[in-house]
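One protein chain omitted, others in place.
Labels run A and B following the written order; every chain starts at residue 1.
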Amino acid sequence: MLELMFTLVGGLLLMAGIWLFLSRRDFALRALAFLLLTLGGFVLLLVFVPSDHLSGLILLAALGLPVSLALAVLARFLQRRLWQLSDEVDPDAGEGRHD
Amino acid sequence: MRVRGGMTDWLLPLLLIVQPLLWAVWALSRRKPLGGPGLAVGVGVNGALTLGIALNLLAEGGRVLLLPGLAGDLGIGLRLDGVGALFVILTWLIASCCVMQVHWYFRDQPLLRKRVWHLVLPLWSGMNLIWLANDFLLIYLGMEVVAFCVVGLIALNGQAQPLRSAMRYLQAVLLGTLALLLGAGVLVVGHGTLAVTVADQSHEPGPYLAVASALITAGLTYRAALFPLHTWLPPAHGSSYAPLSALLSALVTKASFYILARYWLANETLFASELLGGMVGVMASAAILWGGWMAWRQVKLKMLVAYSSVNQVGYFFLMFPLIAAATPEVAETARNGAMLQVISHALAKAALFMAAGNLVMGIASERIDGLAGVSRFLPISLLSFGLAGVSIMGLPPSGGFLAKWTLLQASLGTGQWWWALVIVTGGFLSAAYIFRVYRQTYLEGPGEHDFHYGSLWLEVAPMLLAFLAVGLGLVAGMPLALLDVEVAP
Partner (left out) sequence: MMLLSLTLLLPLVLLLGAVWRPWRERLVWVLLPAALPALALALLADDALSLSLPSLLTGLEFGLDGLRRYFLLLGALLWVLAGGFATAYLRTDERRGRFAVFWLLTMTGNLGLILAFDLVGFYTAFVLMTFSGYGLVVHTATPEAIRAGRIYLVMAVLGEGALLAGLFHAAALSDSLLLSDIRQTIAAAGAPNLIISMLLLGFGVKAGMALLHFWLPLAHPVAPTPASAVLSGVMIKAGLLGWILFLPFGELALPGWGGLMIAVGVLGSLGAAFVGVTQDSPKTILAYSSISQMGLMLILLGVALAVPDAAPALLVGVAFYALHHGLAKGALFMSTAVMPTTSGWPRHALWLAVVWPGLALMGAPLSSGASAKIAVKSALPESLPDVFLGDWVKPLLSVGAIATTVLVMHLLMVLRDQKKAGSTERALSAFWLLTVGSGALLLWFTPWPEALPMHSGLNSGDAAELLWPMAVGVVLYGLWLGSGVRLRIPAADLLVLPEAVMRVLARRVSQARRGGRLFEDWLIDRVHRLGERVLAGQPSLERLERAMRRQSAALFMLILLIFSAIAVAVLLL
């Protein structure tokens, strides 16, 4: 039961991440997509992990997720800086600058 | 594998990893940027620590230091062996030269210099962590520290174009490390260890190891800039400041290759797949040919050097098809060849970028055809460029030649002679792009033009590194001896 839930949640997160990645070319949103993909991947792995290997997975997630979040924040920061430098684009428009 | 956790064992490696961070904290605390004496002291301390580790290693042999408790059971800790020590020494050499180069290059820009120290020194820490880590957790930590610093270094002056290049690099980091992370997760799920060397070696590769290897290999090839995932590298390295490009191209790209090499070499009995090796070999061959050709056709000098990195990365990755289906002797030859190639390339590429930076600064133009007549003003930088070029081309007696020779031997030894063809063709292309620069400097410039001469100190570091690169072939016995120090099972 628990496993089914984890599988569903993980799958949903993965799909959300993939959809976000493919549909938006905005750099910061793509970073967010990666975060979702990471999270989804770990949740899926939770399904398969035997209990004695669980601690390792938790450790990895405990380090990996915050760092991925920090990287996503860095991506957003870089993007805003780039918008400040370029004259044209309105940062609130739907499709942001991409690269 | 001798596993010990005593305080004295941990002291030296821990200090080595942490020292640049402390140094960075000290730099943060000061108002003015670090001056010559401060840098010299830091370099000296690091050098002493490096030497200490190397001597310790030669005396007591390789070993693994695991953290106490649960972490230790997962394999988290440091691994001290010949390969790691060799890279620590290489890092010290190149980073010290880069530190000196940066100090003189940015002499008139204290603000930039301050920012640089805040980034370069943690980078150094991260690199040492990567070389000495035994497990994917610490490797991941090291790689992310490095990634943060590299993004900052690429976008140092905050202008739009470098910023875009930094973002492209960040994308490579995000994707590549994601794959690495998930691969490590699969490994821990399947085998219960985070260590790079998977301990329980059953006879067949299980599904977990297979999936993990695919993820890890893909992620690391992205960060190492192997064709066709190399496109982030030329803008990033070609548009940042030359001494920083030297650090990036010479050391940072090696980290991903290092991890992948460690992983494959440690687990080859479990995952000796000719097919995967062949695929990597195809990508490597394409990298050699594409990178070489694009380098030849570049208009700007630093872009030429950056594409040369794309070209040379291919040679490293040729190691994988050569060890995937080989006898132990041939595999060792292939490994030695690749490691020699990595070391000599690191030295030569750093020299190349630094010399290119001097030349570009001198003629106040980035274009190769602006180099006409520069030999009158900057003969030493030109000579450094030339000598480093000799190693890149793989001409004797440089390290590049010895590496090429060793790889050719391995290629013939495994019967996969087609790689030898690629290596020789790559040699022609390297000759083409290096000689293009030489030929340009032969042409006479339009009389006396404005020439900006930096300090003589700027020419010392590239000269030193270039000599090392060329002389490596003559003294290759020493690094090869160090490579043989391994952790006993």
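One rule holds in what follows: a residue touches a chain if its C-beta (ideal position, glycine included) is under 8 Å from a C-beta of that chain, and two chains touch if they have at least 3 such contacts.
As the structure is a prediction and not an experimental result, all values here were calculated from the model.
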**Message:** Let's see if you follow the contact definition: name the visible chains touching the chain that is missing.
**Reply:** B
**Asked** So which of B:Leu132, B:Leu175, B:Ala306 or B:Leu371 would be touching the chain we can't see?
**Response** B:Leu175
**Message:** Which candidate, B:Leu229, B:Ala284, B:Ala403 or B:Val437, sits in contact with the chain we can't see?
**Reply:** B:Leu229
**Asked** Just one of B:Gln19, B:Thr221, B:Asn267 or B:Ser391 touches the chain that is missing; which is it?
**Response** B:Thr221
**Request:** List the residues of chain B that touch the chain left out of this view.
**Result:** 168, 171-172, 175-176, 179, 205, 207, 210-211, 213-215, 217-218, 221-222, 228-229, 231-232, 235, 273, 275-276, 279, 283, 293-294, 297, 375, 379-380, 395-397, 401-402, 405, 408-409, 412, 424, 427-428, 431-432, 435, 438-439, 442-444, 473-477
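One rule holds for everything that comes next: only the chains that are shown with their structure count from here on.
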**Prompt:** Where on chain A does chain B make contact in their complex?
**Reply:** 27, 30-31, 34, 37-38, 41-42, 45, 48-50, 52-53, 55-57, 59-61, 63-64, 67-68, 70-72, 74-75, 78-79, 81-82, 85-86, 99
**Message:** Touching residues of chain B toward chain A in the complex: what are they?
**Reply:** 70-71, 74, 76, 136-137, 140-141, 144, 147-148, 151, 155, 158-160, 163-164, 166-168, 170-171, 173-175, 177-178, 181-182, 184-186, 188-189, 191-194
